[in-house]
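Sharing a structure here in structure tokens format.
Every protein chain except one is present and positioned as in the full complex.
This part shows chain A:
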Amino acid sequence: MSADAAKLVRMANQIATFFASQPGDIQAEEVAAHLKAFWEPRMLTALLAHADAGGAGLSPLALRAVERLRVPTA
């Protein structure tokens, strides 16, 4: 994993860790929404590319959130 990808993975996992502790069953949506609200598109693109390449290191919740990001938004 490149240094850049490793950093994005760590950041995504940190976010997922927070939302994992929150109640309810929409944690993946919340992580995705957080990423969408705070991450610049080129970071998201890099994260998606990393997920495409197997998503090494991403926590299960982070992976689920990344999948949500693929759903095109209006």
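Keep in mind that, in the parts below, contacts are C-beta pairs under 8 Å (C-beta built on N, C-alpha and C of every residue); 3 or more make two chains touch, one makes a residue touch a chain; residues count from 1.
In this text, contacts and distances are computed from a predicted model.
Chemist: Can you match the unshown chain of the complex to its UniProt protein name from these: "ABC transporter-like protein", "Helicase Helix-turn-helix domain-containing protein", "Formate dehydrogenase subunit alpha" or "Oligopeptide transport system ATP-binding protein"?
Modeler: The missing chain's protein name, per its UniProt entry, is "Formate dehydrogenase subunit alpha".
Chemist: For chain A, which residues lie in contact with the unshown chain of the complex?
Modeler: Chain A touches the missing chain through residues 4, 7, 10-11, 14-15, 17-18, 21-23, 34, 37-43.
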